[in-house]
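One structure is given below, encoded as structure tokens.
A single protein chain has been omitted from the complex, and every remaining protein chain is retained in its original position.
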Amino acid sequence: MIKVENVHKRYGLRKILNGVSFTAEKGQITCLIGINGAGKSSLLHAIMGLTPIHGGHIAIDGQPLGTAGYERIAFVPDHLTMPPGMRINEAMRFMEDFYKGWNMARANDLLRFFGLESTERLGNMSKGTAAKFSLMLGLGQDTDYILMDEPFSGIDLFSREKITEVFSSELIEGRGVLFTTHEIAEMERLMDKAVLIQDGKIIRSFDCEAVRYQEGKSVLDVMREVYQS
Amino acid sequence: MKRYLKLVHMEVHRFRYLMLFLMGVILIFQVGAIISVLSRELSQRWDDPTYNGVRSPFVPEGMLSFTWVISNTNFWFAVPMLISVAVIGLYVFFVWYREWLGRSTFIYRLLMLPGARCQIYLAKLTAILIFVFSLVSYQLLLLPLQKLLFQMMVPAEWRVDSYWPEVIHANRALDLLIPRNIEQFLSIYGLGIMAVLIIFTGILLERSYRRIGILYGLLYVVGNAIVALYLPDLLGLGLPGTYLYPDEIVGLVVGVCLLLLVLSVVFGFRLLANKITV
Amino acid sequence: MENEWDSVAFNSRDPVYLQVVRYFKEQIATGKLQAGQVIPSRRELGAMMKINPNTAQKAYKEMEEQQLIVTEGNSPSRITGDGAVLRTIRSELIGEAVDAFVGSVRKVKVPIDELLDLVRTKYMEEMNRQSGSDEGGTNHD
Partner (left out) sequence: MRRYWLTIMLGLLAVSGISTYYFFGSKDHLPEFKLVTLQGEPHEGESLTLSGTYGGRKQSEFLEITKEGSRYNGRERNLRRGLISKVGWFYRDGILESFIGEHRNIARGKNYGPQALINEDEFIYAKWVDRRSASTDQGGTLQITVFDRGSGEEREFEADIPVHPGTIADVRRLGEELHIVMFKHLLLDTSAEIYDVVINLSTEQWARTDKLAEGKKMSGEVFNSNDIYRNEAFSEPLSEFILIREDKQAVVSGSIGGNFVSRELSRQFYAYSFLTGEKEALPAFYGSSNSFVSDSDYYMTSLYGNLFSLVQFNKKEAVVSQYNLSSKEERREYVTLTPEQFGASEIIDAIIKSNKIYLLLATTGAPVAAVVHLQGEKLLYLGQVTYETPEAAKTEKIEYLRLRSINIKGIRIWG
């Protein structure tokens, strides 16, 4: 379980995260929802230790991230993390070089699943291909958790379908997924839990099926309610 | 450890074209300079036999030595070295900033590598050292070849032998980059390494605190430079009646410099581990 | 039969796992799923229906509780052979459909006879159209 407790973060004088607390369970798909600038990306970066926090603490399965943590938690940002000059197979060999938990077999399956050409250079890939490639890098690691920042933003329809398939496939099974997206409607049925964040604060966090069951409301309805008030 | 070596290899791999370019520039400029100087001198000799050639002390009348060639190609011989120093000097900054620049933001992947982040710092430092020392060695290994070229161009009866320290002393840039005694070599490159480390930490300061970081970084680098440069005078080196003896002062200064060096490295590691941001 | 699973239209307000269970009931009631027939595993269903694996898991558990399906050990689940269960499914579905129909028609205040004639003709047309389209469709009374 990823436990975020009362996390504060400033950027210069602006408060980005203002006492954020929530949890993302292992084996569940948690979606972080919020308008742009609400602090979604900063929160993911903070969990991944890619940016310092100015208060509170974050624990993954009870321990702070630490340097060995990166074998247990993968992150798929919304842009490339490899030099543009690299080819896909070189990037995969790079991952194999540095991550014990890298599963080359699964990575190759994903390559085929996403229809990626292994000798293609990262620099001249389309946004959709780049997103699928980044996802492949993340999923290629045997980790307990995987974080994704806007996996669908600005991506062509076919790539998007391929990516959503991943959410309901065995690749995700048993892992904790925490991702951010604006395509709520499409992703409604794929998420277990939704966490609404606004101006650096968690305003509501709920189990989607439970809300449908008790209040008969879709995630979109809850969002409208919450963001209106 | 293995991971550190792989990181080093990656850094070296990314510099390979620049290294090739530098080596090429050094070769072309220097060989060109030698050929032009020698051909001008030899043509003068072929044209009028009365030309008594080079008047330099201690060298028998009219004879040519490789040292003389190097001292006469001074400027064009030094240009490629200055280019290399400039390129490497800039690369000390670029080796870090390239990770944040452009579309790739490779810094994400670097920071997410399992294992201590200090390996990134050390790998980049090692890479810079490899570039510097391999270029210096390349220059050193090039000199005998250039001497061979000299021996091929100048007929045996006009040639006189020369010794390497003199050859190197003949060119100001060479003399600075390749000092005569090993202790001076260690001092010069030791200070160079210290400067690189301080700049690394200055960069990391900037990358950790962004806008205000630029100020922190600059202050840090300038502060260290002032301490390193003015400490001897501060301790009263050379003034009459100072409490400390000169060798004690020098010992103290070396100690302080090493301390600054270690502090920079440790401070850099801490910044990388906790304060750096993408 | 196989490609139908991904053409399910879900609404986002009802619990997804209940919509899955309901879909199974319709398949059974319309005979598309025979008694004892093997159904896809939880993972396959999730993938095909593009739903959250945990939701598929919940749907299967619900169906097991309602004895719609039977799973022995880790062999694949199958539709129940119990005729009584199958019949209750049919009547449940029909009852639900009629309730919904009556709920909406009631507002129009149509005399009962006229209403029945209209339903009969509509039903007959639908049956002809359907039997025309898939020939040998089994006509249920």
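Letters are used for the chains, namely A, B and C, taken in the order the chains are written, and counting of residues starts over at 1 for each.
Following the convention adopted for this analysis, contacts are C-beta pairs under 8 Å (C-beta built on N, C-alpha and C of every residue); 3 or more make two chains touch, one makes a residue touch a chain.
Since this is a predicted model, take the numbers as computed values, not measurements.
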{"item": "Left-out chain, listing which of the shown chains it touches", "value": "B"}
{"item": "Which of B:67, B:224 or B:277 contacts the chain that the document leaves out", "value": "B:67"}
{"item": "Omitted-chain contact residue, chosen from B:76, B:94, B:185 or B:267", "value": "B:185"}
{"item": "Residue among B:21, B:97 or B:133 touching the omitted chain", "value": "B:133"}
{"item": "Touch criterion as defined above, residue of B:9, B:40 or B:210 at the omitted chain", "value": "B:9"}
{"item": "Touch residues of chain B, complete complex, unshown partner", "value": "5, 8-9, 12-13, 16, 19, 56-59, 65, 67-68, 71, 129-131, 133-134, 136-141, 160, 162-166, 169-170, 178-185, 187-188, 191, 232, 237-238, 240-247, 249-250, 253-254"}
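Criterion: only the chains that are shown with their structure count from here on.
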{"item": "Chain A and chain B: spacing of chain centres that average the CA atoms, whole Å", "value": "45"}
{"item": "Distance from chain C to chain A - Cα centre to Cα centre, in angstrom", "value": "36"}
{"item": "Numbers and ranges of chain B residues touching at least 2 other chains", "value": "none"}
{"item": "Multi-partner residues of chain C (each touching 2 or more other chains)", "value": "none"}
{"item": "Chain A-touching residues of chain B, taken from the complex the two chains share", "value": "3, 6, 10, 14, 102-106, 108-109, 111-117, 208, 210-212, 273-278"}
{"item": "Chain A partner contacts - residues on chain C that touch it in the complex", "value": "10, 12-18, 43, 46-47, 49-56, 58"}
{"item": "Residues on chain A engaged by chain B in the complex (per definition of touch)", "value": "12, 45, 48-52, 67-71, 75, 77, 79-85, 94, 97-100, 122-123"}
